[in-house]
Structures are given as C-alpha cells and as structure tokens.
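This report refers to the structure that appears directly beneath it.
One chain of protein is taken out of this complex; the other chains stay put.
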Amino acid sequence: MSTPVPAPPRRRLIRLAGALVVLLTLVTATACSSAVDDLKTSSGERKEGGVLRVGALQDIVPARIFTNSSDSINVLIGSVYDSLIDYPRDSLEPQPSLATTWQLSDDGKQLTLQLRDDVKFHSGRPFTSKDVEFSIKTWADPAWTVQLQRTAAAITGFDTSDEHAITLTFAHPLSNIFDLLDMLPIIDRDTIDQLREGKAFVGTGPFEFDAWSPGAKISFKRNDAYWRGKPALDGIEVSVIPDPQAQVAQLRSHQLDLILGASYRDFESLGKDDQFHVNQWAGAEGQVYVGTNVTNPALSDIRVRQAIAYALDRERVVDEVLRGAGVPISAPWPDYSPAYDEKANATYDYDLDQAKKLVDEAKADGVAIPKLPLTYPSENPIYGAIAQIVQADLAKVGIEVELDPQEQAQVIQQLIGAKFPALWILSHGYANWTPSTLAVSAYPFNAEHNASLYVDKDYQAIADKVWNQKPGAVDPADYATLSKALLDGSFLLEIAITLPQDASSTQVHDIGQTKRGEPIFYDTYLTK
Amino acid sequence: MTLDVSLEEPLSPVPVGPVPGDLAPERRDSLLHALRHGRGLVGVVLVATVVVLGVLGPLVAPYGPTEQIKGANLLGPGAGHWLGTDELNRDILSRTLYGIRVDLVVVFAAVPVGAAAGVFLGLVTSWWTVTDVIAQRAFDLLLAFPALILGILLTAFLGPGVLTVGVVIVALEIPVFGRLVRTSVRTVREMPFVEASQVVGAGPWWVLRRHVLPNSLEPLTVQLAVSMSVAVFIEGAMSFLGLGVRPPHPSLGSLIKDGVRLLHEAPFFAVGPLAVVVALVLGLLLISQSLAEARRA
Amino acid sequence: MPESPVLAIEHLAISFAQPRPAVEDVSVVLERGEILALVGESGSGKSMTARAVLGLLPPGARATGSIRYDDRELLGLDERALDQVRGARIAMVFQEPQTALNPVRTIGWQLREALRAHGLRSRKAARERAIELLRAVEIPEPERRLDSYPHQLSGGQKQRVVLALALANEPEVLLADEPTTALDVTVQAEILRLLDRIRERTGTAIVLITHNMGVVAEIADRVVVLQAGKVVEEGETRALFAHPREPYTKTLLASVLRLPEPADVLPVVAAPAAETTPAVEFRNVHVRYGSRRRGRAFPAISDVSLQVAPGEVVGLVGESGSGKTTLGRLAAGLVPLAEGQVLLRGTDVLAAPRAERRSLRRGLAFVHQDPEASLDPRFTVGASIREPLDIHQVGTPEERDARVAELLDAVQLPASYAGRRPRELSGGQRQRVALARALALEPTLLVADEPTSALDVSVQARVLELFRDLQERLGFACLFISHDLAVIHQVADRVAVLRAGQVVEEGPVGAVFTRPREDYTRRLLDAVPVPDPNRRGRRVRRVRELAS
Partner (left out) sequence: MTRYLLSRLGSALLVTALASIGIFALIRLVPGDPVTVLAGPDATPAARDAIRAQLGLDQPFWSQYVHWLGDLARFDLGPSYKLGGDVGSLIADGALNTVVLTLFALVLAAVGAIVTSTAAVVGDRRWLNSLLSGLNTAAVAVPTFATALVLVLVFAVRFPVLPAGGTPPAGFFAQPDIALQYLLLPGIALALPAWAALTRFLTEALRTQMRQPYVTTARALGIPRRRIVLTQALRNALPSTVTVLGLQLGTLLGGAILVEAVFAWPGLGRLVEQGISARDYPVVQVLLLLSVVVFVVTQLATDVIHAWLDPRVRLNGVS
C-alpha cells in the first residue's frame, strides 16, 4: 500500500534557494563583470586617456553657476571655461591666458588687452572681443549674483573694434580689476539661455560639457581642439555624493579616483594611507569666523566683542577640528597678501584672562550679558564642532551661549537680512585676493551694509580708498589702516584660514587647482 | 417531564468543549505573567536596565555631558574613559549615560502622548460613519508620508531639537493608534454583550467607555511597546540626518551619528550608544512579542 | 470464522500538558461494516478518541494504550507512516463543514489533492474520479461543481463534499465527528441517510460521534456511552435505549426533549388575551440587508405581522436563513426597519420621542446564542448583571449589589459568583448569568436567540426549566428563537414557523406540532430524529415520501 512518495516540494525549494545563492556568489565573484575594479596594485605605467571619476559634495546650480558656491560648479568652470588672465595660486601676479598682453592707462581707468586669435568655443565658433564684452556684461547683471558684480558694473566702456583686442573703460580706478579678469569665465553668448536652464555649458576650456543628470552626475569629454593642446584624459565624470563618509568609502573601494568633499578627519586618515594621496591647496583659502550683531545690547559694547575674540581657542580649532588644515588668524589675510601683517594677525591670540577681564569690566559698567544664541548651519559638522568649542570657552569667561543650529537656507536668509540675534559662525572667502575685493564685495565685510549692522565712517572711507586705486599701486599703509579698522571694530571675529583639500588614489597624477578653488584636470593623467 | 436529580450541573469551572488548540482556562493576568517569564522577563530586564542607567546615569557619570577635557582628543577606551572620548574631548560614557535620558523622554512621553491622542480620536470618530470617514482619510494622509519625510518637513518649521522629534513621533503614532482603536470599536460593537447593553439602552459613550476601551487595552499595550521601539529608531534616524537634539546635548542617536562618522578611525566610538539602542529596542520588542503571544493564547 | 475487528481501541488514555478534560480509559471495538455511535456530552473525550486514531491530537497531547487497525498498531507511528493510513484506510469527517474545506481552492482541486496523496497522479483520471465521488455523495451537476469554491455551496453540500473527500480513497473506516450538528434538521436527515447508504454500498465501518440521541436512534447499530473520559456503558442500540443500565445513560436519555405525538396533545383551550395591548407587535414589517442605495438590498423579512401578548412566550422556528433571528433582532432594535411598524406596548418605537424610546427600551432584554460572547470577558459576573442598572442608574450602588445577589439567586447561582469572571464559568452558567442580566430591569419583553443551542442536552434541559420557571414567576413576554422544535415545544405557548423571511404558519405549539397545516412545517417535524430506535423504519419511509 505504500505509494511512491512525490519529490518533496521542500527539497525542490531548497534546491532552488541553493541555486540562487550559487548564482549570486558567482555573479559577485566573477572578476570580469565585477563592479569593483581591483586597482590595489599600481604598475605606475602611464595610461592613455581614461575617464577620471570624481566625487563631489554638491550639485551644480545653474542660476548660481558663476559663484564658486559648490565643488561641482568649480569642476565645471575650471574644466569648460578659460578666463582672460590667470593668477598663480599663491600670488596676485596676473599671467596670460586668453589675453596675451595687457596695458593699463596711467590714470588707471583704461585697460587694453590683446586676445589670442586661435581660440574656438566648443561650438566651433571663434572667440572674439565681443565675447569678452558679453561675458563682462553678464557678470555685471545682478541676476547672476556674482561676488564682483560691483567691479564688473564699474566697467563702463568696451572698445571691440579689433576682434582680437579689447579696451575697457572704468568709472574709476579699480584696484581689483585683475581679480575680476581671473574669476570671469569667457562664455558663449549664443547659448546663454541653455546655460540658464542647465542644458548647455559652452566655453573654450580643455573639456566639453557632455551631460548632467541633476542630483546625480555631470560628465565632460575631452576638447580635442583645445588651444593649449589636447588634454590627457578622455573625460571626467563627477558623481554628486552629499555624504562625505560615502565618498570616502567609494574612494577606498576604488569606485572613485578623486574626492573633493571628505571631512577633515577623513583627509587626515587618507593621508596616512599610502594608497591615497591628499592635496592641500594653499592660495585658495577660505576663512571661518564668528559674526556678531553689534546692535545686540550686550554685543554693542566693544569690550564684550573683544572678549569673545580673545576667548576663541583658534589653535584648538585648527588642531582638533581642521586637523591641521588651517592657520589661526585674527585678521583675514593669508601670509602672501599685501595686507598681511604678522603682528596684527596676533592681536587676539587666545587669552582667557584678558577676555575675562574685559567681560568683568563691561559687566561692572552695567552691561547685561544674557544667554546669547549662536547660530550656525546644521548641515556641515565643522560648524557644529567649532560652535561647541566656542561655547565651552565663552562659558569660562562668563558669557553663556546657546547653540542654535539652523538649516543653511535660514542661516543665509538671516545673513542677508542681517537678522542674526547675536552670534553666528560661517565662512567667507576673498581674503586671498586683492584686499579691496574683500572690503567692497564680501557680504559680511561690505562697508556700506553688512550682516553685523556695523556702520563706521572710517571703515567706509578706507574701504573705498583701497578700491579706487590702480592695481598694485595701493599704499601698504592703507592696507594697514584697513586691517586696523577691522580689528578695532571687532564686528567679525576671524578664527582660522581653512585650506581646501582633496584626496585621490595614487593612480591619479598632476591635478591642479586655481586660486578660485577650481580643480584643473588639463594635465591630469592616470597610471595603470 | 422530570429530571433526574443526580445530574447536577457542576458548579466548579469546566471549560466548554475541548476545542483542539485551546489552552488552559487559567488566563488571569496572563499579560503580567508573560512579563515575568521567558522572553518577556528578558525584555523587562533589558528595558529596566536602560531606564535605570538613564535615571541614575548622572549620579555615576564620571564627567559632565558637555565637559571638554583638555587634551583628551579621540582617546580609545581605557581606564580613564571606558568608552573613550570624542572629537571635542568629551567622555563618551558620560555622554551616553546622559543621552539615554533623551530617548527615555521620547519613548516614555512622546509615544504615550501620541497613543493617547490617537486612541481618543479613534474612539470619538469611529462610531459615526461621517466622522469615521473623515478621520480615516486624515489618518491615511498622515500615514502617507514616510516618517523621515515628515521629520525633514517638521524640522523646517521647528528647527532641530527634541521637541521636533517628539512632534514627529506624536504625529506618527496618532494614525497608528487611531486605526487600531477603530478596528477594536468595529469588532467590539458587534459583540453580543455590547448588543445586549444597547438593547437595554446603552448609548455610544457608555459602550465606548465601558466595553470598547477596556477590551482594546491588550492590543494597545502590544502596539505601545512596538511604537516605543520604533520611536527609538526615529530619534536615531533623525539625529543621524542632523534633525535630532541640539548640540552640545547628547542623545543616543546623535552619539551614533557622531560615532559612525569616525567608524573607520575610531570604531569604539559608536559601540556604546549602539549597544544601548539595541538593548532598548530589543527589550521593547521582546516585551511586545511576549504580550502578543500571551494575548493570542 | 469470526472476522477480526477492523479497528480496536484498547485502554486508550490521553493526557495533556495543561489541565483539561482528558481521556482516561477507553476501549472500543469496531466490526467491519457496522455503524458504531460514540455518545457523550462535552468533555467526555469522544472527539479526542477519534482524533487519536489518526494521530491528529492537538500539540502537547500524549496518548497511551493501543489502537490497532487490521492488527497493525497505529499509536506511535511517525507522520510519514500515518499519512499512508490517513485517508486511504481510515478517513475522518469533522463537525463544521463551513470551515472544513479550504476556502481559496476549488472543490475539484481539493478532491484531486486527496487522490494525489495516495498515488493518483493523472489529472484526467483524478477529474473523472472526482466527478464520480461527487455523484456518489449525491451532489447535482458534479462536473460544474468541480470548479466551485466552498463558499458557493450550501452547508449540506459542503458536508457532502467533505464526505466525498473522506471516501476518495475507499477507506475501510470512516470516523464521523458530529457530522450533522451544524446543519438544519432537514439536511441532517439527508446526510444521515447518505451515511447509511454509503455503509450499505461500500461496507465501510463508521464511527459516529454525536451528542444527539435522536441521531443515534436513527442510524447506529451499536452505542458506546462515554462520560469524563471513560466508557460507561455499551450495547446494541435497541437494547440500550430500551434498558439503560447505568444512571448516566438513563439521565442522558431522560434529558432528551421529545416532540409531541398527535395522541399526546390535549385540545388546547386558547386563552384569548385580545383586550390587552401586545408586548410587541409587528405590523407588515420588512427588513433588508445591504445598502439599498447601491441597489443590492437583500430581503431578510418580508411583510411579517405578529403579536406577542404580555406574559406570552412565542417561539420562532425555521431553518437557517429563514429570518427568525432577524425578526428577534428587529424587536430588540438591533436591525433597521425598512418598512412597516414595530410597536412596543402599543407605541411605535421609531416614531416615539427620544425620552420615550429610552423608557421603552428599558422594558427590553436580549439573550444571545453564544455563551462565549454573551458576557464581556473583562467584567465580573456581578458587573455584567449590574450593567443595565448602571445604565439607567437604578437605586444606590448598594441597592444594585443587593439586586445582583437576588438575580443570581433567581438563576440558581450562588451569590459568591458575583466576583467571578466569565471565563471561569461553564457554558450553562454563562447563559444563566446572561439571563439574570436580561432580567435585571424586569423587562416586559425578552428576546432569546437560541439561548440553549450551544449547551449539552442535560444542561439545556435544566436551563430551559429555569427559564420556564422564571417566566411564569415574572410574567414577561418572550420571543424565543430556536431551530430545535423540541425546545420550542418545551417553552413556548405559541409558535410561528418562518421560511424565507415570511411566516408560514402560526398557532398554539401543541396544535401546530401535532397537526401542521403547511407541508413545510410537516417536513420540519418529520426530519427531527426521534430518540427511539423502534420507530426508525417508519420515519425513514415518511421522509422518502416527502422527498419524492
């Protein structure tokens, strides 16, 4: 009566599951189709072409494409466009680029530039003086909200009668005119509308814009007709990876060749790993600072602001937060700036006793110091870390601080509207350029109207004075006065210069960087 | 007809009909019993340990939660600092002990508040068709947003902080409990004993208060434990995305977040807070499982 | 040569991990081709005994002793070996046809599975055999039914399918666990007939597990009486019914309610109570289920008019789906009225103002069929009984407690029971509590929906007696709903027979049951199994006449 037992479905199921597991293992294990390149051992032999895979923290934003506000934008501008002149990274001596020579009139109000005649846009159209005029006028359009818009707007005349030369006329001498010419990418006037929509970016640079999928990826291909000669790489592919941790993981697993946005600590540990190379770009610095609203009753007393300046443990911030990738400062200037003065830079060295003394004095004079909110953007962890160090130090001198992390969007709105209730932490740039650029353009410093609501006649006067002079002809004493005005006003308390970093695998060679912070891949090549 | 006197119906409890799979009639306080034995006991011990650590933590913590110890930058676990120190020279053990409190608040305040609100709304609305339909659609709407999207959105309003986490959790729990209670109302109101009360003249409030609520307590208790474990995760996930407590104050989630940023260089950092989170969630899950089992039995 | 018994159970004992009624010592022998009835009340172990044969005991149960099929020991066999026996040699049919079939598989699929389990792999052959089986259990249009799902069949048809499944592999023994309990009497009669014919045709020996002495008398060759896990008495059916030896068997037989014989009934003196207002009056009422707006209204009650005089007990009988329960619920205000009027003590309930409606409701009470669900499991017995008093805030709390004690006494439960929980009570006790609760507000009308049908016969008899006694003492009117004609005969003054939502016949119980005017009523009466084996032949003949 025993009947043949049918093949048990369970066994079939187990077999099926087994087959599935084997299949998956095979798929993952077969080297030929592995998603992870096994690039651990490098032969050091140069590879022809190849695509450089770059990780960036932020995506491009077409409306703010000329603002150096994200690392993807930096790659795009640096790769697709050329400017008329280039500053070397650590000096303010203009070098030829699209302009070969230039001549400034004696009164400093006219600049004539000779342009290269062998340059073509990616569209194939030749580059002419009209393009320079168009680029400057675009830059002067407030809609693009560029930093040196005031400088561009001060250019009142364009003589483009010669296709390969241009003469610019200024409303008044512009000490930072070469800053503008360095920053200004030469853009194609035919495709400006597509640029606005993010559909086309046409320039004269070593790489052509290929495709953009918002939020994910931007790709570039080699410009074979580049006037300097064709670049080594076949192309560049930028992946937008907002999480620094994920960037590092992808670099370590060799999915990326270069990452632009890891944390300071990650760069530190990658630097110790001989599979990777970490670059630190002096000359393209930013500055992190504590801002004060001088109309806040407690902060309106200069002694309180100075006390805060003394209580900032800049060395600790540089060591523990920036992991050494920075320099403690009291005045904004880097050491190669004409305004740099070692003594002025040490004005507010860490001195808790002095700080406490100032606070006590102010309190004795009846200044009430309630708990002060300290606002900072919550997205970037270094602000949070610095804020907590500042909070701890200020507590020691008798100033209670309440941390107020906010979204970047709200922080910027408060910055623009000068609406911070008391203190804030942010970064600024432009101290590495001609000093007048900082005083007339950078938002927190703008002498006319700034986020601190700091109004001072002397400061306004000296800011204007250093701007309305010929480039390179500013009296060093004027810069000293400017520094003194800033330090005496103490409305913006510098903490440290931050040095931009990036990390690449050892297969990547010869990456460059502009003063603007744009990575340059023209010379870059890969080894096998 | 007459009946033989010898056949007395027994007065001692006799279960009716031996249905296969039914268990002993002794069900008195079976829920409490479940918590005193086996898995339930493990759960209670785990949760109680975390609660005691959180409540007594400040007494035993060697340092303050925000105290920055000079020179103690990112130390590994050692005699002075059992769990090491963080980037800002703070003792992780102390921060963990203080951080537990945030999660305790979230778990034992926000979840009950959300649950109570959900139960109340569910009870009030589900009796009448019109209010029921409205409430159900509103609950649907709340459920339609994944927790973290709700979190991101609310943070845009309120800024990061414990309050935001609490509000997110309350907003999440309202529809969960509202729906649960609705199911109970729908089931219980069909029960013969409720019909018997209605025949005599019991109104909706009477039925809801006297019959529905007491009879929903068991599923609600189970859900409460589950929701509490979910709340721990939400605090963790929101802190992970930077939407949680404000620095410098620690929470388990923010500690894990800080820890995982350094996972590669300082793996010890996240271990302590992660262990606490796992213990708390595990404990709550075990409790809910044992309660659910006891209920089914 | 005396044939060996096909199934022999010796000293079977079943124990459980948790305390529950167990089987202590059961020995039963089943001869080839006979129908053996296993009789006993709940907890007597009759079902467990049958399950033990096929190794289908609930988890945690342990069986000792011996169960031999064809001299082969079954107890202790592993699942694989048991699977060879199950279905092929010994098959089993369960009580509840509603749930015994897989709801998401077709009838044909389930039959094929049963055949496949014992070797019939060919789809075509299986289909043919399935049709043959459905035909054997007398299901019309078997080819079409193969593609039906269980929910598309009636209860009786489902039980036939279950039988077809059991017979699929031509077993020698069929264990039938209460196969007709959940069915209407007319269907029950048909299924019993079918079982008998199957035995005659195939020679399958049948163990029939039942609590219904009528069924036993109808069909069984031999009877084994179980009480509390032990065999009390056994014997040939006629002999046992005629001369029960054990007191338990005697009580069991005595508890069985019987229908009146025409000769028993005295000419009823109708006591017309025309001048008093009826406790409840239905005037041309209609009830529809489903939303009428969506055009799917299904009529449950159509144009019924009925009166219940104060102090009168009116029985509502009918098969399932006849609308008897709906009518009761209508009186209790639990279902919406579609058309017509319901008058309580002469007042139209729906037209009455709120306050009056509330006071009218005070005079109502409702007892439900299911003792498991008729009390809130979270209330103590006392709280349950008190609830109507609480709702209407009658008297002080102390007075209410006193009233609870009084009511418990009235339903013959000790006052100490007030503190107990429903789960600590037996089914009969629960129904007593439900009755006490219903009487708390001294209702003028009690609606009792099958209050005793879930109870054992002996318990049922006592509850009915108590009910009758209370009714006479308190004088409330009552709508008593039951499918069991004998129960109605026991308690009701008048009876209304319902069929498909309409009253077919109405009148004094004695008159209707002995001299029915309608064919339908007669058929109902004839289908009731009579607990007297001597009258077996006569009844079968009459049923056949009616069926033709």
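Per-chain residue numbering starts at 1, and chain names A, B and C are given in the order in which the chains are listed.
Here, contacts are C-beta pairs under 8 Å (C-beta built on N, C-alpha and C of every residue); 3 or more make two chains touch, one makes a residue touch a chain.
Bear in mind that the values here come from a model prediction, so they are computed numbers and not experimental data.
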Completion exercise
Going by the whole complex, the chain not shown touches A, B, C
Exercise for the section: Could you tell me which of B:V51, B:L74, B:L143 or B:L220 touches the chain that is not displayed? Expected result: B:L143
Problem - Per the touch definition above, residue among A:S83, A:T128, A:Q149 or A:T434 touching the missing chain - result: A:Q149
Completion exercise
Across A:P242, A:P297, A:P370 or A:P476, the one contacting the chain not displayed is A:P242
Problem - Given C:E10, C:E24 or C:E113, the one touching the chain that is not displayed - result: C:E113
Fill in the blank from the handout: Contact residues on subunit A toward the hidden chain run 8-10, 13, 17, 24, 27-29, 33-36, 38, 59, 61-64, 67, 69, 142-143, 145-147, 149, 196-198, 212-217, 237, 239-243, 245-247, 249-250, 252-255, 379, 407-410, 412-413, 415-417, 441, 443
Handout entry: Touch list for subunit B against the chain that is not drawn
Key = 20-21, 133, 137, 140-141, 143-149, 152-153, 156-157, 229, 233, 236-237, 240-241, 256, 260, 263-264, 270, 274, 277-278, 281-282, 285-286, 289
Completion exercise
On subunit C, the omitted chain is touched by residues 54, 56, 79-80, 82-88, 91-92, 94, 96, 99-105, 113-114, 116-118, 149, 151-152, 162, 165-166, 168-169, 294
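Convention: only the chains that are shown with their structure count from here on.
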Handout entry: Gap in Å, rounded to a whole number, between the CA centres of subunit C and subunit A
Key = 85
Practice task
List, in ascending order, every residue of subunit B touching at least 2 other chains.
Solution key: none
Handout entry: Contact footprint of subunit B on subunit C as seen in their complex
Key = 18-21, 42-43, 45, 47-48, 51, 57-59, 247, 250-251, 254-255, 257, 332-334, 358, 361-362, 364-379, 384, 387-388, 391-392, 414, 421, 423-429, 434, 437-438, 441, 447, 454, 458-459, 461-462, 465
Handout entry: subunit B contact footprint on subunit A (complex, rising order)
Key = 245, 248, 263, 265-266, 269, 319-321, 378-379, 381, 384-385, 387-389, 391-392, 403-407
Practice task
Would you pull the subunit B residues touching subunit A in the complex into a rising list?
Solution key: 66, 68, 73, 87-89, 155-156, 159-160, 242, 246-248, 260-265
